[in-house]
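Every protein chain but one is kept in place in this view of the complex.
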Amino acid sequence: MKPAPFDYLAPADIEETLDVLREYGDEAKVLAGGQSLVPMLNFRLARPAVLVDLNQVAGLDGIQAEDGALRIGATTRQRSLERHLSSRPAGGPQDLLRQALGYIGHPQIRARGTVGGSLAHADPAAELPAAVSALGATLVIRNAEGTREVAPDEFFEGFFTTSLAAEELLTEIRVPPWPGSTRGAFLEVSRRRGDFAQVAVAAVVTVADGRITRAGLALAGAAPRTVQAYSVVDGLVGSEPDAGVIAELAGNFAAELDPPPDTHGPAEYRRHLARHLLQRAIAQAAGLAGPRAASAA
Amino acid sequence: MGVKMVGASVRRMEDPRLLRGEAAFVDDIRLPGVLHMAVLRSPHAHARLLSVDVRAARELPGVVDAFSAADLGAEPPGIPFFYNPASFRPAPQYPLATDTVRYVGEGVAVVVAESRHLAEDALELIEVDYEPLEAVVDAYAAIQPGAPVLHENAPDNVAATMVYESGDVEAAFAGADRVISKRLDMQRYTGIPMETRGVVGHRDAVTAEMTIWASTQWPHTMRTVLAGMLAVPARSIRVITPDIGGGFGIKADFYPEDFLVPFAAGRVGRPVKWIEDRNEHFLTIAHSREQIHEVEIALRDDGTILGLRARHITDCGAYQRPLGLVNASLAATSLAGIYRVPALRVEAVCASTNKAPASAYRGAGAPEATFARERLLDIVARELGMDRAELRRKNLLTPEEMPYDTGLVSLEAAVILDSGSFPAAFEQALDMADYAGFAARQQAAREEGRLIGMGICVYHQLTGTGPFEGGSVRVDPTGEVTINSGAAPQGQGTATMLAQIAADELQVPHDTIKVVFGDTGRLAHGMGTYASRNAVMAGTAVVMASTKVREKALALAAHLVEADPSDMVLEDGYAHVKGVPTTRVSWAEIAAAATPGGNRPEGMEPDLESVQYFENMAAPYSYGIHIAEVEVDPDTGVTTVGRYVVVNDAGTIVNPRNAEGQIAGGVAQGLGGALMEELVYGPDGQPQSTSFLDYLIPGSLDVPDVEIGHLETKSPLNPLGVKGMGEGGAIGGHSAVANAVADAIEHLGCTVTRTPLKPATVWELMRSTGAAPAGAGTTA
Partner (left out) sequence: MDVDERTTADHVGLREKTITVTVNGDSYQRTVPVRRSLVDFLREDLGLTGSHVGCEQGVCGACTVLLDGEPIRACLMFAVQADGNELTTVEGLASGEELHPIQQAFWDHHGLQCGFCTPGFLLTTYDFLREKHGATEPEIREALSGNLCRCTGYQGIVRSVQAADETWER
């Protein structure tokens, strides 16, 4: 399990990185935290000719919080973001991000793994793609010519694939502010602590004057890519939080899912988990949480 | 006698080196000029091997050698098998595939290069022409007419059928009030130690002796097998076991690489190292456990067992290596457990499939048979409307019936239960677990919508198998004591245990004794560490050797102080005349007197060393009771194991703390088997559990604390009264947890008949009943 030969480049700044990516295109592979890429290199499932290490690139990491919004540099370590969020009040929308981070591997993985790396890797069972999708984040992408900003749904295209072109670099994640009466919840069922989700649900719900005014819902592990539960959001917005309504919307949504089966369980089980976790996560984020909702597996 | 160390929970002598990072596992052996070997493995489950061309690999800079089966000689040596029952149609494995590959991962060619990276680069340049054949991966399907055939000498894919019988089975079933039958399956899973396998070989230019460091549980066996396969004298091979990072049985095997590394080292004239990577490990390590049990039990209405009739099919994989038939045999002879079963007939079928060869793993057949029996007993209790503890209580053998000869003889040993207090252990475990109060708690939990269950497992295990183990005790003229043992432990704390045993005989501090394991250059004969043999076999050999040294030392000391040997005593590292401490003579003085030319009594042989072999075919049987309590999440099928109680009886316990560590560790593996672990193959024979992300071993959050009670019914079969016990946790753990999950959900109307009980499986079981709890409804 040793990687095939590659050439190693460690650019010092973003411009140099973009130049390198433009020059080598598909031949190059960007190395951020390496927590997913290096195993693939070791198994020789990934065999880039050139490895472009982002870890020396200045100005690509860091967290800025202002007016309820959050700007996260792509190479910010997951553990750094977790520490940053831990110092903030629990229960708010960004707390969902903190909860999601807690499910990613283990401290040793998060100490090295980056926020942008996890998004760009686009594992359909990974937590962060679901979390940023539910939060309605914006992904900032650069190439040598300029910058574009995309919504998560334009970014995550399929099984380990994104709309990121070979010469492009994800540089920043912008999490928008949510109204003050917003709560977040992240629930996951995995085989073991730290394993990839069998299914995970990220839910952000704003309740104002007894009605749901805004929501974001996304699932990991339920499809070949992170999926957002738009039909559920549409059904919720404008209504009063109601367990029956939530159950029906979640059930209808989950029934349409076609999760890929694996050795851990059949598609039917994952559909069931999707429905169950969606229901609980919405209830929790909408303030309906019963005693059982607190004991996510 | 003075200080008594046997029975003391002392800290392990092994630990400081391990804690400091100073241990020497096989990959830590660093030899100048070492080359690295990599193996090209078949991507096909079954294919004709038309050609293998290694020329391009040889040309890659940094590659020193590359070869295939064609280079092993006109008649490549096969890996031998150790048992040869009448029905056996051997399917030996060759170090590299010759004309057919029969499982994914089977070795096809080898590269030796300056680095592992380069060796793996070169593997990609080897050209192999395969003609794919149809694969068969299910043992039941494999033995049906028309299935793809693995080996021409066994067109029905049956490698052996062993029949074990005692009592009048036909009469037992004819006279029964009830006959209940069930098919119960255990999945393919195995040891998966944290250290993979590895072999380093180096031929000494002066002596021409090949020294091999191997992560093996049986160095002497490896030496002997290797000498045969290489056709060289045994004296030209020395096998040394360095520190071993876990084994659990799967390193007591002879693997292709055990031959290929020394063979390659001989070809290139430089040291060669092969360290199995984790991917290779999952593909090629001895798989285990996979058995299909068709069991029938004959009973009276009052629950008295009259007989057992069973057939089990063991999935042996593609070949049989040395212990390939053992799981099948031991499952048959373990089926009755420690219950009174007057009549029994078991047919043990060994099936060949296109999967990695199977062999023994912690328990070796006992976990499989225990699952079949203990699961069946719960099913029987439910059908009879009888309490499951009462059913077991009624049929347990009593101390008055000991020793109890079952009349069965497995490939390993006769099944004669030497001693035990089964009912007492059983009641103690029920008390510890509050079995009596559980039904009420379970009912209360159900009313809250929670599913809890308690599972009981009564098991026994074969331990301390023969025919022998060797051990030497020597005292150097400087006074230090060294033990050489034929054992090759992998974390059991055996050095501390043997030092404790010798310390009692010699009355020297145990932590001043050096214990050396598994070096064929230091001890002529040895067997190794498997089958829970360390305490029984290695321990008794050390008792024998240290007794001899003690007697000789007393005679020498008596001679030095001009006293009668019978008046001498050993104390605090000295010998002296009883009651006269001023006459004391140190071990250094005694040993100096023993040196050739020293001051010895007339006629006494020089030197102060004894080499002893404990020869014994009568294996002690230990046993235990495990009770697990679980909670199943009705919404997700996730099982959480809560309380866990063990009552263990392995006779004298030399180091209770080490023994408890063996139990806790074994339970974790049993739990893994019950809930998490499975080596999955697709229908085409492609393995799907080839990494730690697909094959799940329990983590720190998955395993409960284990509460342990001890009984010490001493074995009459050896001077210490010990029985082995290292495998029991894994035997009891699997079925206790599986039975607990069953107890949590079977009232819904389902029946647990196979493991692992992963969340999706449990959820499907609950859903299948139609009477599912709130959360387990369908979604579509």
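Some points to look at:
Order of writing sets the chain letters: A and B. Residues in each chain are counted from 1.
Criterion: a residue touches a chain if its C-beta (ideal position, glycine included) is under 8 Å from a C-beta of that chain, and two chains touch if they have at least 3 such contacts.
Since the structure is predicted, the reported quantities are computational estimates derived from the model, not experimental observations.
Only one of the listed residues, B:Pro77, B:Pro193, B:Gly307 or B:Gly539, touches the absent chain: B:Pro193.
Screening A:Gly92, A:Gly105, A:Pro152 or A:Pro259 for touch with the missing chain picks out A:Gly105. Here the missing chain is touched by one residue of B:Ala594, B:Ile625, B:Val706 or B:Ile731, and it is B:Val706. Within the set B:Arg58, B:Arg278 or B:Arg754, the residue that contacts the chain not displayed is B:Arg278.
Shown as candidates are B:Ala664, B:Met725 or B:Val741; the residue that touches the absent chain is B:Ala664.
Counting over the whole complex, chain B has residues 11-12, 14-25, 27-28, 30, 60, 117, 121-122, 124-125, 191-196, 243-246, 248, 275, 277-278, 490-493, 657-658, 660-661, 664-669, 691-693, 697-701, 703, 705-706, 729 touching the chain that is not drawn. Hidden from this view is one chain, which touches chain A at 1-10, 23-24, 34-35, 38-39, 41-43, 47, 49-51, 53, 55, 79, 105-109, 111-112, 192-194.
One rule holds in what follows: only the chains that are shown with their structure count from here on.
Within the complex, the chain A residues that touch chain B are 1-5, 43-44, 189, 191-196, 198, 251, 254-255, 263-266, 268-269, 271-276, 292, 297.
Considering their complex, residues 116-117, 120-121, 124, 277-279, 633, 635-638, 676, 678, 680, 688-689, 691, 693-694, 696, 698-699, 701-702, 758-761, 763-764, 775, 778-780 of chain B touch chain A.
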